[in-house]
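A protein chain is absent from this complex, but the other protein chains hold their places.
Let's turn to subunit A:
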Amino acid sequence: MNMKTTHTFVEIIRKMSHLHIVVGTLFVATIYVSFCNLAFAESSFLHVSDYTVSLFGKYLCYALLALAVDLVWGYCGILSLGHGAFFGLGGYAMGMYLMRQIGDRGVYGNAELPDFMVFLNWTELPWYWAGSSSFLWMVLMVFVAPGILAFVFGMLAFRSRVSGVYLSIMTQAMTYALMLAFFRNEMGFGGNNGLTDFKEIAGFSLQDPHTKLGLFVVTAIALAIAYWVSNYIVKSKLGAIITATRDAESRVRFVGYKPEYYKVWIFVVSAMIAGVAGALYVPQVGIINPGEFSPLNSIEIVVWVAIGGRYTLYGAIIGAILVSYAKTRFTAIMPEAWLFALGGLFVLVTLLFPKGIAGALPGVARRFGLDANTNDNKTNKNNAQSEEQGTLKAPRAGGQ
């Protein structure tokens, strides 16, 4: 009986795609965290604290961000070292809304102007703060602001066929420029203090544990949706075209596509996902400041994806969560050594598992007989796709 249950369980796992596994895991984790947060008393060892809930929420935002980077880097070969810019813009869009929600509860008690503007002796809101008190407007801006930046950047860079290292450097410059701009008080985004002291979101107090739990759940849902969308994209013909562009851009042109526009498109979609990540991040950590635009942040995202394994989608999520967790643990002990540890981890993983953690997973699954290829009733398609099946003629030594 027991044997049989195990067997069906294995069968089910074999039949699941990574989309099912990721969304399923997210679902189970969310239910578990919510239940343990709500149902058990703080003294119980099964209790998940409010702090932990927000921490997990933060990790999920990072996972969303890593997913965005994997879309452009893993699938399209665009090594963006500036995705922190899109994350930051999404975060600022949310931050502006949260600032306006404070209303007259600020230190200066000005119902119209956020504190830092009163402090700067401003008398009215700058034009670009118009609409920021509306929730819907905020949601729109979370997509539009990073989207426009990515579109303009992409049109400039990809149409003039900039790629490789030059492109990566340009993305670094982009996020660095934004950081410098947002540090300036005159920009109207709170200068180096950024936006903080938020009170509530859509009428729910941010101090309330239930709001925190709610934000965590919303983040998990956003991640699941983004995963589904990304999976749809990479499985579509468009996904095949961007992968082809990654490997042989000029060949794609000779087939009749305009790869530069495909690159712009995927770059914009990715920027929007990063923007959503930033927007969900801000209410959970309670602040957004120009430090989010720091070039180092953007490099860290790329390291998550490299460690987790690119070109798989789920690898990015694994990488972001594991590395962020390690960072939380590590910085609690020796904060100054974290960057060295991260660098070391990066080198180690790149040497031992060039395809990242996700690249090593199929081997593990095979050992436990969980992967689809060991299944006896495999479909023809799986059969042909599996690495083990079928023998190819050895490549002939060819001319040219």
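Worth a mention:
Assume a contact is a pair of C-beta atoms (placed from the backbone, for glycine too) under 8 Å apart; a residue touches a chain by one contact, two chains touch by 3 or more; residues count from 1.
As a convention for this text, contacts and distances are computed from a predicted model.
Matching "Secreted protein", "Molybdopterin dehydrogenase", "Tryptophan synthase beta chain" or "ABC transporter ATP-binding protein" against the UniProt entry of the left-out chain gives the name "ABC transporter ATP-binding protein". If you put the hidden chain back, the residue from A:V118, A:I221, A:A244 or A:A341 that touches it is A:A244. Residue A:Y262 is the one among A:W129, A:F198 or A:Y262 that touches the chain not shown. Checked against the full complex, the candidates A:S134, A:S236 or A:T328 give a single residue touching the omitted chain, namely A:S236.
Considering the complete assembly, subunit A touches the hidden chain via residues 233, 236-238, 240-241, 243-244, 246-248, 250-258, 261-262, 265, 381, 384-385, 390, 392-400.
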